[in-house]
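With one protein chain withheld, the remaining protein chains of the complex are depicted in position.
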Amino acid sequence: MATEAATQPRIRPEWIDFLVAQLIALAGAFAFAALIGAVIVIAYGEDPLFVYRTVWAFGTSRPQDFAIVLENATPLIYSGLAVAVAFKAGLFNIGVEGQYIVGMAAAAAAALTLSGLPTVLLLPLVIVAAMTGAMLWAAVPAVLKVKTGAHEVVTTIMMNGIAVSLVAWLILHPLRSDVTTTDLRTEDFPASALVPNLATSLGIEDVIPDSIVHLTWLFPIALVVCVTVWFMMFRTRLGYEVRAVGSSPGSAEAGGVSIGGTQIKIFLISGALAGLVGLNHILGDTGYLGSNYETGLGFSGIAVAFLGRNHPAGIPLAAILFGMLLRGQDGLAILTELPIEILIILQGILILSVVVAYELVSRALARRRQAQLGQAAS
Amino acid sequence: MPLIDLGAAIALGLRYFTIIYLTGLGGLFSERSGIVNIGLEGMMVVGTVMGAWGTIAYGPVAGLVTGAAAGLLFSLVHALATVTFKVDHIVSGVVINVVAIGLARFLSQLFFGQATQSDPGIPDFATINIPLLSSLPLGLGQAFKGMSPVVLVAFLMTMPALFVLNRTRFGLRLRSAGENPEAASSLGVRIWPLRYAGVAISGALAGLAGAFLAIEINGLFREGQTQGLGFIALAALILGNWQPLRLMAGALLFGIAQAIPLRLQDAPVISLLPEEFIRMIPYVITIIAIAGFVGRVQPPAAAGRAYEGAAT
Partner (left out) sequence: MAEPMTKDDAGRSGAPLIALHQVTKRFPGVVANDAVDLTLQKGEIHALIGENGAGKSTLMRVLYGLYPPDGGHIEVRGKEVKINSPRAALALGVGMVHQHFVLVDRFTVAENIILGAEGGPLVDLDRAVKRIEEQAEGYGFKVDARRRIDDLSVGEQQRVEILKALFRGVDVLILDEPTAVLTPAETKDLFANLRALKDNGKTIVFISHKLDEVLAIADRITVLRRGKVVGETTPQKTSKEKLAEMMVGREVLFRLEKPAVDAGPPLLQVEGLNLAGKLHDIDLRVGAGEILGVAGVEGNGQGELAEVLIGLRPPDSGRITLDGKDITGRSVRQNRRLGCAFVPEDRHERGLVLSMTLWENSVLGQQSRPQYLGGWGVLAIKRIKELATRLIKEFDVRARSIGNEASTLSGGNQQKLILARELEDDPRLLIAQQPTRGLDVGAIEFVWKQILEQKEAGRAVLLISAELDEIYELSDRIVTIYEGRITGEYSPQDPPEKLGIGMTGGRQAEREAS
């Protein structure tokens, strides 16, 4: 019987097949979305190739443009990671939206109360405050899920709603600026609490002006965080247990893994990641927390996570893609008559196609491997 | 607190009940056929924008119809993804919600010239006063004055819904698709049309509810007006153990909760809270409700699981 096995054709290792399948799915989904997009664009009397070229050009023609793309991508990387790590355990963290705004409020509170400290102390504390605030916000649905079984999709959405009101109150009352009377916002944060602009630090601010582009060190940090998350997921015991729980909770439990404990741990980590989402906005761009803070980053993170296949390698790429689409919206607004909502629709179609394409390809791959190995194994 | 405030709160609460109940009832049909539908919010959103358009163009009844139709068509995307392509139900639902926001902006720009809202003041329904009840003393009668006829329609949907579920062949088969599709399929029942139907019903009712929201409560389309009501409907459905009458009770609870920040700001205890905290009340009530009751409910046995077999 052993010799039988030796004469069978070699089968490629798992992960190569997997990667190829993902790329095929992605290509197919892109083609499909691009096609639908082209149809819509033509219906508006514009030229689809021009539209796509404009989107591409607006994100890549000058270093400044690409820097804006990366700036857009930064919060989405953190947001996508937050959604993805929870998803690996089989949990849906739709509450990144609420978690990050609570994180921003916590960061603002820290920046304003500890304003005397030097940067080397203040900035890390502010970041920790953001992560902690968001983590606490995520703890509520996590604990409720484990202790009562309350589905985290409903509880996180409710927490989002509560967060909006809570942060609104914080901005209007305890954190409110005494100085400005017309804007609804906090004081400016001390300079020692701000994250340095990447271009300025690298000395290239003449090419990439820091008044227009707010690409900060949070971007390279985001990439480091991606690697850290990968390591945690695939090389540590926690990640192992998270994946086991997400894939086969019964077997994990029989292997001594505490399902509830693991779920809470990973949801807290997800919350902590969510806390980083809003930092580029308030510590790299505005320098204060205003009641017109940037919204929607939590939901975009979900799209980025799916597009990136919930993997720390795919997420930054997906985030950059989204960053490019966001930048391209500006270009379309200037250069065409198209309503910018077209791009939003296209994003939606793209996400849908990607999700369907991944499913189809995964199933086809599973069938093929079954057939191959059915012939090889006894 | 004058009871007339309570009456006003109940009246508004009944309108929110209508939204939550209709959406929840639609969700009931979807989930009992085996398709988990957390995209109800997105279907409602589509109903708001298309409902507003239909009303401006042709009047409130047409608005309800266009809202429902739009919700139904949009829901077919969810059906296609989950039933035919077997995408994870929650993933699809989340994507539906994300897409809906973009779609609504697009349509709003198209129809109203603005991305995030229509002009206020779209025509609404003539209101009715319930005889007898609207003359209740101490201001409680307020609860039954100026009621939208759609509220009554919502209540009246209960009997037909129960009848279809329990006394028709369609209802029996639909429920079997959600409990044990393998069993049903082994007897020659085709699963996919039942699930498509379940999702379509949920889309139509959620769209109807969305249109109602735009027409009768807000008087316009505005981005974000659904405020999580689709998820609250889900919570009501869970609380109601996927049964119409209990869903109604949950929807009443949550509907009144919605009205608290809007009509009962001066009530004792509540008036002590800052305004922003009052706005949190409906969400907090929802969380407490489902955290407290979830252990005792039983979803349809096969909900959320893709049906892998031949469709006969």
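Annotations
All chains are identified by letter, namely A and B, in their written order; residue positions are counted from 1 within each chain.
Assume contacts are C-beta pairs under 8 Å (C-beta built on N, C-alpha and C of every residue); 3 or more make two chains touch, one makes a residue touch a chain.
Since this is a predicted model, take the numbers as computed values, not measurements.
Put simply, the missing chain touches A, B once the whole complex is considered. Taking the whole complex into account, subunit B touches the unshown chain at residues 166-173, 175-176, 179-180, 182-184, 186-189, 301, 310, 312.
One chain is missing from the display, and on subunit A it is touched by residues 1, 5, 11, 13-14, 235-238, 240-241, 243-244, 247-248, 250-258, 366-367, 369-371, 373-378.
Here, only the chains that are shown with their structure count from here on.
Those residues of subunit A that touch subunit B in the shared complex are 92, 94, 140, 144, 148-151, 153-155, 157-162, 165-166, 168-169, 172-173, 299, 302-303, 306, 339, 341-342, 344-345, 347-349, 351-352, 355-356, 359-360, 363. On subunit B, the positions that touch subunit A within their shared complex are 38, 77, 81, 85-88, 90-92, 94-95, 97-99, 101-103, 105-106, 109-110, 115, 227-228, 231, 234-235, 238, 274, 276-277, 279-280, 282-284, 286-287, 290-292, 294-295.
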